[in-house]
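This is the structure I have questions about; it appears just below.
Missing here is one protein chain; the remaining ones are kept as they sit in the complex.
Right, chain A next:
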Amino acid sequence: MLRLFTRSTRNIPLCQRFSSTLTADKYPNIKRGDFGKINDEDINHFSKILSPNQLITDSNDITGYNQDWMKKYIGQSKLVLKPKTTEQVSEILKYCNQRKLAVVPQGGNTGLVGGSVPVFDEIVISLASMNNIRSFDQSSGILKVDAGVILENADNYLSENGYIFPLDLGAKGSCFVGGNVATNAGGLRLLRYGSLHGSVLGLEVVLADGTIYNSMHSLRKDNTGYDLKQLFIGSEGSLGIITGVSILCPARPKSVNVAFLGLENYEQVTKCFQKAKSELGEILSAFEFMDKDSQLLAAQTLKTTHPLCQDDIEGIESVPEYPFYVLLETSGSNKEHDDIKLEKFLEDVMESEIVVDGTVSQDEQQLKTLWTWREGIAEASQQFGGVYKYDVSLPLDSMYKLVESVKERLNELELSSTEDNKKPVYEAVGYGHIGDGNLHLNVAVREYNKEVEKALEPFVYEFIESHKGSISAEHGLGFQKKNYIKYSKSETEINMMKDLKKHYDPNGILNPYKYI
């Protein structure tokens, strides 16, 4: 699987050098909450609920659970629990709540804001062992799964039944469906299938005191009372632990085309998007843009020939001189119909010179290859040691200005260079989902350091606030953005959120130090 998201196993000495810093040491202002400390009695109690292989106390085995995949946040948990049933989760939380033991729920641990790893010694509750597909209704397309089912497995299962999971993202080979819902993941096909707030029909959630909230029904319409499940979608484990998901899945498109285009400037990218919406209409399923520097980064890890290069060269040399690239996907039920529409659209944008160069996939292999030049950017961004990631919503016209401003700022402060290895920053690149007004700003760095952090924050957040954007479009708040929520939400809103949190988790044991 080309698009399978591999957690980097490459040797990155710089990354390892900086990986030894504990989150607690990096942020000395954050103090451990007034939580209980795990003792032998606690372990004994958990041993009664779970079988021995569901309990991890060996420090070597815990390492992977203590750090995020970017190795940016490193906790000090001494205990990982891997429940297999909702009842086990309930018993664990009931006990933790009584004992005031802090917990951090963890899915595939592919998060980008440090939301799924401990900060201090919180107990990690991994959903990895809850990985059964519960049921699928062939006529309605409603899928019910355990929270720990890997997204790609769910999609492969649906594929055999002629359906598709309404969410797709780069980390699909590792991330869990439960984690996707808990973080309200957006991904690559939001443009077509909408957000999880729309497609999730019901949830099974264990609250802080062990109460099981169950709304795993299969109703598309249900106007009785508050829509409680919405509270948990995007709550990042702060209100409860999602153990089951009921989700409405659309029919799998029979015909998929991918075009990869080269454009002269950002304005043409937005023009191209408008044209795509009006000419392709309902078959447009993704519209992604990438700047040239992001392609140069990707070329260094992909080590293949760029799709728009005509010579037999590989890697960085093969990336042509276009400042912007667009990956456009159409999905429909009738190939002839889609082909005619796409052809007409491509002719129009070429003739009107909105697009100066481009290609269309001729087979499945090419289709996958084209996607790697978009999906590969995330991994490529940290090849030099690390990456500062910002995932923001901005109005389309000012979207790329953020990348330009950050580049300018890093250059002014003399922090950035692609050649000089002594500079902490390699390059800032921009790409993302034009269709959703969602920009990813990745600052590829050779090391994580305070100077770079100060140059970026709150600069980036202030820019977003002044342009009426959101500081987190889809990655969430987690640990990284906890203190910056005020740039996107009013005081009233934040207070309402805090009230909810206090009500459902009075002891604050669920995923502390994060979110709000």
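Brief remarks follow.
In this section, contacts are C-beta pairs under 8 Å (C-beta built on N, C-alpha and C of every residue); 3 or more make two chains touch, one makes a residue touch a chain; residues count from 1.
Please note the rule applied: contacts and distances are computed from a predicted model.
Matching "DNA replication complex GINS protein PSF1", "Probable electron transfer flavoprotein subunit beta", "Ribosomal RNA-processing protein 4" or "Trafficking protein particle complex subunit 6B-like isoform X3" against the UniProt entry of the left-out chain gives the name "Probable electron transfer flavoprotein subunit beta". Here the missing chain is touched by one residue of A:Val269, A:Leu308, A:Leu394 or A:Leu510, and it is A:Leu308. Of the listed residues A:His197, A:His217, A:Lys254 or A:Lys468, the one in contact with the hidden chain in the full complex is A:Lys254. The chain omitted from view is touched by exactly one of A:Asp40, A:Glu321 or A:Asp363, namely A:Asp363.
Touch with the hidden chain on the side of chain A covers residues 254-256, 260-261, 305, 307-308, 310, 335, 343, 346-347, 350, 355, 357-366, 368, 370.
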